[in-house]
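The complex appears here without one of its protein chains, the remainder shown in place.
For chain A:
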Amino acid sequence: MTAQTAPTRADAAPLPLASAGARRLVVVGCGLLLLLGLSWISLFVGSGSISAGTVSDTLSRWAAGDLPAGARDTTELLILERRVPRTVLAIVVGAALGLGGVLMQALTRNPLADPGLLGVNAGAYAAVVFGSATMGVTIGFAHVWLAIAGAFITAVAVYLIGTSGYAGASSAKLVLTGVAIGALLSGLSYAVTLAMPTVFDQVRFWSAGSLQGRSWDELNAVLPFMMIGALIAALLPRALNAISLGDDAAVALGARPGLTKVAGLAAVTLLCGAATAAAGPLSFIGLMVPHALRMLLGPDHRWLVPLSLLAAPVLVLAADILARLVVASELPAGVVTAFLGAPVLIWLTRRKAVKNL
């Protein structure tokens, strides 16, 4: 019968797939430019008045290998041991949270899913606070493990509670469960820090989501976990595309929703646990980035997954730079992301219908 159908113009034109077209190249190009530009700016802003000339000079000498570790003055140390790792950390923390958000929204088919809203970051934070209180854990590998364990337990608990019961899984129910559990864990963490001043000192700045005072140690401690999480995520985009059509359709297409969800949850746990261990609970990154990317590129995870690694670092870098500029004594970056993210959340929930993904 196809032979009788008159050929139409659309036959010869390329299929209008979202993954095709010049738009994605523009998005990638803009993303790269912003990332480079903001990374550069991030090296020049901060406490202590260091002139731009000194920064460039130090960086170029460092890049040329002309600045051995033993022979650095205070200013050079500040630039190389604080500002550079802080910038790199903003990039990797952003990438981890953005990717975590994309995965979570895809796995739950819930446009409001966010590692912060669903309590995962609060779980990671609480685990570290309890660990510091009971075992005296400080920054390092043990700290990261604790954060990841906390993230995992919270993610599983929120998912189980939020999807059980007669009404089944709904966006609102899952988010409410996440917010409730997150609030409970934050409250408990707060109580512990109030009762134990030593713990309070350790987690004070970290608790609001901050990149201040971070060094290469934190970066080295969390990076392996994020890499594993990102590698798992790299295997998932096609399966995520299949399960976004519903579990029944996904099975019929030969995907395995159960396996995909387990792998995706593992990746989310590693990414968000590690990000929280490094920077504290930064909220809304995982909510905003996937939405922005979907608006630009459509709902194809073969693009959303890699581009979240570009877009989210841009957002975190921008938030961290703002945090350093707005107030003389520095805001935690988490406060800035909350200021940006809260209106976005309100806008998303107020749209005519919060559709399932």
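Of note:
The rule we apply is simple: a contact is a pair of C-beta atoms (placed from the backbone, for glycine too) under 8 Å apart; a residue touches a chain by one contact, two chains touch by 3 or more; residues count from 1.
Definition applied: contacts and distances are computed from a predicted model.
The protein name that UniProt records for the chain not on display, among "Fe-S cluster assembly ATPase SufC", "NADH dehydrogenase", "ABC-type sugar transport system, periplasmic component" or "ABC transporter ATP-binding protein", is "ABC transporter ATP-binding protein". Within the full complex, the residue among A:212, A:241 or A:337 touching the omitted chain is A:241.
Although one chain is not drawn, the whole complex shows that of A:67, A:149, A:179 or A:251 it is A:251 that touches it.
Taking the complete complex into account, residues 1-3, 5, 7-12, 15-19, 109, 111, 235, 238, 241-242, 244-246, 248-249, 251-256, 294-295, 298-300, 355-357 of chain A touch the chain not shown.
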